[in-house]
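Only one protein chain is missing from this complex, and each of the others stays in its spot.
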Amino acid sequence: MIVAMQDNATDEQIQHVIERMVELGFNVHRTTGETQTILAGVGTPAHFEVTEFQVLGGVAQAYRISSPYKLAGRGFRPEGTRVTFPNGLVVGGEEVVVMAGPCSVESREQIRLSAQQVAAAGGQFLRGGAFKPRSSPYSFQGMGLEGLKLLREAADETGLLVITEVMEISQIELMLPYIDCFQVGARNMQNFNLLRELGHVRKPVLLKRGIAATIEEVLLSAEYILSGGNYDLMLCERGIRTFETYTRNTMDISAIPVLKKLTHLPVLGDPSHGVGKRDLVPPMALASVAAGADGLLMEMHPNPDKALSDGAQSLFPEQLTKLVERLRRLAPVVDRVIAPAVSKIHA
Amino acid sequence: MIVAMQDNATDEQIQHVIERMVELGFNVHRTTGETQTILAGVGTPAHFEVTEFQVLGGVAQAYRISSPYKLAGRGFRPEGTRVTFPNGLVVGGEEVVVMAGPCSVESREQIRLSAQQVAAAGGQFLRGGAFKPRSSPYSFQGMGLEGLKLLREAADETGLLVITEVMEISQIELMLPYIDCFQVGARNMQNFNLLRELGHVRKPVLLKRGIAATIEEVLLSAEYILSGGNYDLMLCERGIRTFETYTRNTMDISAIPVLKKLTHLPVLGDPSHGVGKRDLVPPMALASVAAGADGLLMEMHPNPDKALSDGAQSLFPEQLTKLVERLRRLAPVVDRVIAPAVSKIHA
Amino acid sequence: MIVAMQDNATDEQIQHVIERMVELGFNVHRTTGETQTILAGVGTPAHFEVTEFQVLGGVAQAYRISSPYKLAGRGFRPEGTRVTFPNGLVVGGEEVVVMAGPCSVESREQIRLSAQQVAAAGGQFLRGGAFKPRSSPYSFQGMGLEGLKLLREAADETGLLVITEVMEISQIELMLPYIDCFQVGARNMQNFNLLRELGHVRKPVLLKRGIAATIEEVLLSAEYILSGGNYDLMLCERGIRTFETYTRNTMDISAIPVLKKLTHLPVLGDPSHGVGKRDLVPPMALASVAAGADGLLMEMHPNPDKALSDGAQSLFPEQLTKLVERLRRLAPVVDRVIAPAVSKIHA
Partner (left out) sequence: MIVAMQDNATDEQIQHVIERMVELGFNVHRTTGETQTILAGVGTPAHFEVTEFQVLGGVAQAYRISSPYKLAGRGFRPEGTRVTFPNGLVVGGEEVVVMAGPCSVESREQIRLSAQQVAAAGGQFLRGGAFKPRSSPYSFQGMGLEGLKLLREAADETGLLVITEVMEISQIELMLPYIDCFQVGARNMQNFNLLRELGHVRKPVLLKRGIAATIEEVLLSAEYILSGGNYDLMLCERGIRTFETYTRNTMDISAIPVLKKLTHLPVLGDPSHGVGKRDLVPPMALASVAAGADGLLMEMHPNPDKALSDGAQSLFPEQLTKLVERLRRLAPVVDRVIAPAVSKIHA
């Protein structure tokens, strides 16, 4: 930590700051300039808040120097994390993966058809919500356990992997037998109890950035899961809230290369939530991969106009097919390939 | 709902939109202008998404006309909601209440002293966290059940009411015997399962605005609690996230008069989280009441420099005392009074 | 400046950073921790960009320690700046001033009536736009020079002072004979050539915060005017752009006490642009003064429903009268008074 004192700080104030730093466990190096004294705190006490120093008497500014996350930092695993799935698929390596499917599981027919379309388009994961966190209590709230079973069934028929959103601790056990990857939604990015619990699970997790979360906060949330021992973690940019209202959110594409630099974890992009309008999904999917994404999470529905939720941002199946074709041509430009299509196993 | 078609929309496109509106349960009134057709959907189907229409062919714009919340709207209870507490204190009437205390319960001595200081300053509620949602896994995480007991004890000694944050469903039962009011923090404003559960509880709830939540979203979250049957609900502005970094958040004081207009629920202000720096808390507390707040929620600590969390934004006890004195003089300017100090009951 | 090197920075990288610091004119103090080296640059070269260091090899973080503004800082004039007007009125002292009037000067009758109403309500300044920067080229663009003359005439009849917006350098000369105070609008807060020119003028300036400007940027813009020699400068918070759309902008009331702390310049609030809706103006005006504002700038129109611009946020005359009455009662709570009403001089 660095504490820069005000020009007119008294010796007493400086002493008080030094004492508090020492008390917390810092080694303090003092630099006395002509007008200003600067205190460098070396070492990293388990437990301190930089804001505490910002309001001490005589302090001009106080900065944290060491990053507040450790396990999530690039330096912890410079070669990068590769998350391996039961079928051998690896996320975080050379291959870029495609996860697609409807916002919600609505019926056996709908999810089955979705799975076939995702597989045919060349995706590797089937996504679909069984428990739906909706902003209005009057909206469709999901099929629950039945939805999970239908997801698994549809995925197994096509060879896809299953990713679905977990909203609370009590759902973890319930989901384990049916899914290949937990998805933590933007609203739960700082549901720390849930994160801690997912740190104890032996199944991959995809953690989405909250709509008001800084990149540093995403990494602090990742730290919760990693510190529990679960290293099969992927991050996902899905749009932040800004003043622009034409799009549902503003997808922060730059977060993708920034995260790739700051952390060893794979980073995906979710253009569906990022923009909220179907026609903008393909260009933003291409942009995500061009910027270095390790995968894409997208909404597709066999009949978006009749979807019970998020229809406006769901791709038509033929849009997904065309998009994946383009992605296959784009990936090599950034020294990547799109993961091969999962061939249907028992067909 | 209103759907404005594009100037060059075809008859087929217009027909398609009309059919979809009818299918959802709208009565459709069509206005055909020289260049543009406008479709007004009258009636309020239980279940529709305006975004669905925004991406239909030929549509220029689609707007929801009816508000998506019902029970939370001012019209539902034009006279305003008054939340009554066991000791007869009413929030939402003429009196403005003061809730204060430390961020976290740290020890019996600390919370006891805090309670005495809050009571002496003229507050009515003791606040204090027992379960702490912290952005870093390496920060202090709260005393849990023990903290609840200490809170209750300290409050009872002084005649204060207890408000504390509930973070998940499993804590509700645990807290019920010890508290007078549940507080839902900004990060849980859209934890809909938690909100639904709190709708079934017979104890007041204070719901904080999320840092990226629009005013409409606050009211939709309120709707979850109200629709469960719990009308003892208060809202709280505590700062939103903006580009300004000098303050921890940007406290949206205007949200107070806006909410007072849109809803019948009492509205409080939390200047501590709103600005994050102690010295800014008194001016923002005064501003909140000047703008119409029904109460204030503030952090105060007997020794802020030694606080285990949020010390930088915690008032010194003497600051709280001075502030409440000013508030007593300010309230009458806006036709209110600060609620009387709670006299110590069994002393 | 502080440069914190990465844990794995090489000696060569550290040397390179030190050399560059020395080259710019810093004295460099090096702190070598167990894992991390920290370089403190003491002294303030006229000319450096902290971002340059952030991208040098081996650098973890780089911070500016000295504030980038000098003349605007509180320390430059701890007692605070008082701007004195020809009629003896002082802004920045104990008195809080009220500036009001229509968005645009529309006609002699309109501005004359406005002036009488502002004076009767107890205001000290007449505001009104003669040159209007409008976001659409099809909107009313102002009366120009004729508007200036009408403003002056109306003000002189009532004893009010005149404040109006200057949009470009060429208007300065034109305005000088007719006005008492230049207003720099939010869109011109970073029109540095205009600011520099206003630094050479011997007339007070009110500088509004841009809708995307940080508090530090406001002070840097102030520095442009101050460094030209014009110290009769006032700042004004008028709302920043956020994700909330219910209000036109989000008025950052906390910027008022923050600016009062960081700078010696008087700080006003403009609730009309801050919220954009008439009914929200009185609560936000009260909140501004409660938070420490030295004055208010507000839109009032004799007939807001017929205003050529900004009618929705213009107060009715009777609203202004009632508001000033409340302000007179509120000011003493924060140890201030509202400036006395200007009595009509030649009536």
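Residue numbering begins at 1 within each chain, and the chains themselves are lettered A, B and C in the order written.
Criterion: a contact is a pair of C-beta atoms (placed from the backbone, for glycine too) under 8 Å apart; a residue touches a chain by one contact, two chains touch by 3 or more.
Quick caveat: nothing in here was measured; it's all calculated off a predicted structure.
Of the listed residues B:Q15, B:S107 or B:T245, which contacts the missing chain in the full complex?
Selected residue, touching the omitted chain: B:T245.
Which of these, C:D7, C:D279 or C:E325, touches the one chain of the complex that we don't see?
Of the listed residues, the one touching the omitted chain is C:D279.
Just to verify: which one of A:L280, A:M300 or A:L320 makes contact with the chain not shown?
A:L280
Go through chain C and note every residue touching the omitted chain.
20, 46-47, 49, 51-52, 54-56, 68-69, 133-140, 167-170, 187-188, 190-193, 196, 210-212, 217, 220-221, 223-224, 227, 241, 248, 276-279, 305, 307-313
Touching the missing chain, which residues of chain A?
212, 214-216, 240, 242-247, 250-258, 261, 274-275, 279-280, 283-284, 286-292, 326, 329-330, 332-334
Applying the definition given at the start, please give the residues of chain B touching the unseen chain.
2, 4, 7-8, 27, 29, 31, 33-34, 36, 38, 40, 42-43, 60-61, 63, 65-67, 75, 241-243, 245
Here is the rule we use: only the chains that are shown with their structure count from here on.
Tell me, which chains sit next to both chain B and chain C?
Under the touch definition, chain B and chain C have A as mutual neighbours.
Kindly work out which chain lies most centrally, taking the average of its C-alpha atoms as its position.
B
I'd like to verify one number: the distance from the centre of chain B to the centre of chain C, where each centre is the average of its C-alpha atoms, in whole angstrom.
Here the centre of chain C sits 31 Å away from the centre of chain B.
Between chain A and chain B, what is the gap in Å from one C-alpha centre to the other?
Spacing between the chain centres: roughly 27 Å.
Between chain A and chain C, what is the separation of their C-alpha centroids in Å?
Computed value for the inter-centroid distance: 39 Å.
Where in chain C do residues touch two or more of the other chains?
242-243, 245
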